[in-house]
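One chain of protein is taken out of this complex; the other chains stay put.
As written, the chain order gives the labels A and B, with residue 1 at the start of each chain.
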Amino acid sequence: MKSINLKENQFIQFHQKISFKFDGVKYFGYKGDTIASALLRNNINLVGRSFKYHRPRGIYTCGIEEPNALVQIISEYSEPNTRATIKKIYEGMEIESQNRWPSLENDFGSINNLFSPIFTAGFYYKTFMGPHKKFWKNLYEPLIRRAAGLGKPPKDFKGISNHIHHNVDVTIIGGGLNGLLVAKSFINTNYDVLLIDFDDQLGGIINNSNKISLIDNKEPKDWLKETIQEIEDSKNIKILKNTLVTTYNYINHLIAIEDRFVGSKQIEGKVNSTLHKIRTGHTILCNGHIERFLSFQNNDLPGIMLSSSFEKYMCRYGLAPSKEPVIFSNNSNSNSLVFSLIKAGLKPKAYIDSRSGEEIEPNLFDLIRINDVPLYTNSQIKGAFGNKKIEKILVEDSSGALNEIKCDCLCLSGGINPDVHLFTQSKGLLDWDEKDLTYKPSKPFQPTITLGSASGQFNFDNLNSDINKKLKTFKVKQLDVKLELNTNTKYNIEKLWEVSPQKKSLWAKSFIDLQNDVTTKDIRQAITEGFDRIEHLKRYTTNSMGTDQGKISSINALGIVSDLLDKKVNEVGTTIYRPPYAPLSFSAIAGRNCYEFYDPERKSPIHSWHLKNGAIFEDVGQWKRPWYFQINKEESMHDAVQRESKNVRENAGILDGSTLGKIEIKGEDALEFMNLIYTNSFTKMKQGSARYALMLGEDGMVKDDGIICKISDQHFIATTTTGGAATVLGCMEEYAQTEWPNLKVFMNSITEQYATFNISGPNTREIMKKAFPNINFSNEEFPFMTFQFHEFNGVPIRILRASFTGELGYEIYIPSNSAPKIWDNIQSLGKEFGLAPYGTEAMHLLRAEKGYIIVGQDTDGSITPIDLGLSWMIGKSKKDFLGKRSLTRSDTIREDRKQLVGIIPSNKADKLEEGQHIILDKEIKSPVPMLGHITSCYHSSTLGHDFALAVIKNGHSMIGTKAYASTSSMSTTGVDIVKPVFYDEDNKRLVS
Amino acid sequence: MTEVIRSDGIEIKKKVIQQIILRGSGDSKFNNHINKSLKLLPPSDNLRIISNDNYTLAKMSFDQWNLIFEKEIEIKKLNKILDDLNKSPLILATNISDSQVFFEIQGKNSFDILNKLTHFDFREKSFKKSTAAQTLLARVDCSIFNLDLKLLLSCNRSFADYLEDRLIDAVNY
Partner (left out) sequence: MLIINCPYCGPRDQSEFSNGGEAHVKRPDGSKEIGDREWGEYVFIRANPKGLFYERWVHTHGCRKWFNCVRDTSTDEILVTYKLDEKKPNLNNFKSVVKTPSGEPEVGSGNFTVEK
């Protein structure tokens, strides 16, 4: 195919040569070229191999609907499946073709073509079924995986994307003739408007074709320049170019992707794509139409392309891919291509139309006659032939005779379809137009307006009236644009979906989907096999399931199916168009929410001290909590945890407990409210005292726990677990607002207002006396489970005597901004008493030695307080509280429920592991009845052996007996079932 | 106060500002009690901000007001205000001065840059001056106060480092 440059083009800069490489060979193009236009300039037709049959493929279109010219950009982050028809070249770009080995010319995979008679519809479902189930996993799948896909995934991706949110009143999608006219109407009105176009030039068919000769008596390019300037100068309209709207969600929420490096190499460290998230009051779809092809034998040969695409190469890219293409059409849309060719001094080799002479427009007729173009009416192409490119076609003329025409390029037009993808994504409905033979937007679901060819309006005479009618809801001026056309104003088409093959052959292929290699024969076969519903048909044949979503062909398939089934196209329906409209990269979707920004990180007020003092952190929800502290780089986690816990029992330890939730509850009815939320009764509780409390779900299961401090009957402070802070507050608010709005009570979160220091160990009292010299910490003045307010260095603090470790301990609540200084002070004062920091792991170990549960570790939403042996925490005289009624359901009063017990290895040297199952038999013989599992497990240096908490059936009655714990190597460890407390059962160390 | 970033059309500063959160029914008894203590009648329209020389009071919801002290006062004075307000059983006043961090944002590109982190509609027609809002920004719960000459953005202190990094990132990318 010999192309010719049309140098009078205003978009291509013919003085700026650009070199690029395709499959290792260097070529030249010009600034403004796409990869496709540059390749065509260099007469390169073969650009890829098809998915299934590895047939040679060329450039079929000039836009995003391209099914075959997909290439891999090596000089960037090796982005695969890039449409050569969209990506603009830059100096030094390196491109590789896809899906071929060892080369494009000689591809081993073309052997598939030989086997193609068996690769028919449903091949995968029928073939890879045997001879044995294992064959799929071990043989077929790996093979298919290697052969699957088109491009190769990038290995070292460094692209950066960001997000921009927009809130506007009107979004106009498409900056062509209609889009620009609509935008013009909104200039300097009160509406905030966004005008979006995919190209880097606004204009649509004004740039891409010669259909229009004058607009308001001006040359189209002059009118365009003026109009764009007016829109750019306006105060209320923003233009986004190089931006493709991929998704239309409910309600009027659009996702669009903008390429930030069009025509230049992506710069590392700079944003290369922006994802626009647009919330708009109204959407006006002016996104135009897509031309469709025709099916005949070998309609996939390189050198065949759509007629409007050929015209777009001429008008938009200053290039005629061939000097004398043949044109085959069934409609009037291709008339402007004939006009463009003649205007450029070229001549079609032949014009073939399936319509009769009377149906062909007079102006086209004249053009053809005057220029001596061979004309075939009532004719059809029976097939195209050639070796890796088109060399000749066979035409059946009106008399039925077959004519052979040698040609290097064939332009097809099977009709035009309004681009309804976005409209149907918006849940709008389509209707089949029997005259124009296409689906047009009908009933919208959202505030959506369609205009121009996107609405199915193919008649230029109706331009003004359509726009004026549909924009009536807005207070904008009426339009009265004068258009003069080079071609016909009306659209005419005669039905033609496919041409019957010239000869019957196993290898004769007439394609209906160029990307997934689906032939019209596949469609017939699928229907014969019973897949006559369009959604089934699509998946069984994979028709329109490629990355191009069958944009140039899916309507043809519906036409064929409706003929085969003898049903109206409306009855056949259409498959659902799913977003995104074109492939959307995950990096664009992620935006900046990746790596260290993936999830917010929450830090306690003491965080910087932890960093400086060897803390190794763990994630608790979004919080960073010290897991353990390393005294030197060699200390292992196990050693650190043993050291920390031993030190708490022997000297003193301090833990940063700031992350635990704290809620302040106040109001006249605070007492009644607290009694309803928690299982405990707080009525008789003394002011200034604290109590460990449980919160249940309405199903009776433990949901959270904490310590409740009673300041008065009207004023409480509750703590929660770290992970449960938001949930508990949310639950309180939910019940206060929705269930008991009559109760006068308010709650505020004070989690962040105070830092919490948990200090415990036998030396704690001495340390506290030194740190807070004005406070009396004697057992009489400050008993266990009481709290006091004090002022320290001008700052209000609260001290609660409580401990989660089982040692004498205190919780100190200090306003966060003052906390770091006080922490430092306590650290230095406590040194002489052996005070050392400990982390969450040591904390878990210490509390487990006392049998204290951790909600979410020892409970999983299926454990009641009774299961935990905590019946004493239930206020028996309370009439009602969350979950009360559920504690007497038939399921919750079962005797064989899983109950909390302690587990120690019968042989003290044996190891235990969290998650081990407790079973009765020493040998594992399936089926094995499982009694329960170990929920928490640690090694205790105080006890000298492993110990664990577990929930097992009938646990309470099994205390004192022996059982076994299963190991991962299918053996068992002998265990003793004991009371779930391993240390200081009488709590002497706690209360003295 | 520290400067977070100053760039083309935007300036962000980080501050700690004293703040009290007030819960109550908003009825006349409530209003009178507040007025007695602060010499400022709380706004009744939802999301309205009113201020005098000493205090700024924003109604965040039908039963929540945020009292902001743009000019720092002594802790003793703050505690006295707290105690006075809490004397009424109808009111819960909680000091949250330590629990939040404020970002003061100015500049003609403020909203464009913030719209890289949030969907919130900052346009004058949707978010008037002297109004407040609570929303998500960079996945963090934030309160936004649209004051005459600047925007105040507050978040819980534990998120402050992350939010600061996200704000800087939004200016740079």
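By our rule, contacts are C-beta pairs under 8 Å (C-beta built on N, C-alpha and C of every residue); 3 or more make two chains touch, one makes a residue touch a chain.
Please read these numbers as outputs of a predicted model, since none were measured by experiment.
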| remark: Considering the complete assembly, the absent chain touches shown chains A, B
| field | From A:Ile267, A:Leu402, A:Leu429 or A:Met637, residue that would touch the chain that is not displayed | value | A:Leu429
| note | Among listed residues A:Lys225, A:Lys238 or A:His253, the absent chain is touched only by A:His253
| field | Absent-chain interface as seen on chain A, which is shown | value | 249-251, 253, 279, 424, 427-432, 439, 442-445, 570, 573-577, 698-699, 730, 733-734, 737-739, 741, 879-880, 884-886, 889-890
| Tell me, which residues in chain B touch the chain that this view leaves out? | 46-47, 60-62, 64, 119, 133-136, 141
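Here, only the chains that are shown with their structure count from here on.
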| query | Distance from the CA centroid of chain A to that of chain B, rounded to the nearest Å? | reply | 33
| query | Can you name the residues of chain B that touch chain A in the complex? | reply | 16, 21, 23-24, 63, 75-76, 79, 86, 89-90, 92, 94-100, 112, 115-116, 118-123, 126, 138-140, 156-159, 161-163, 165-166, 169-170, 173
| In the complex, chain A residues that touch chain B | 160, 162-167, 192, 271, 277, 279, 592-593, 596-597, 599-605, 623, 659, 664, 666-668, 714, 744, 746-754, 794-796, 815-818
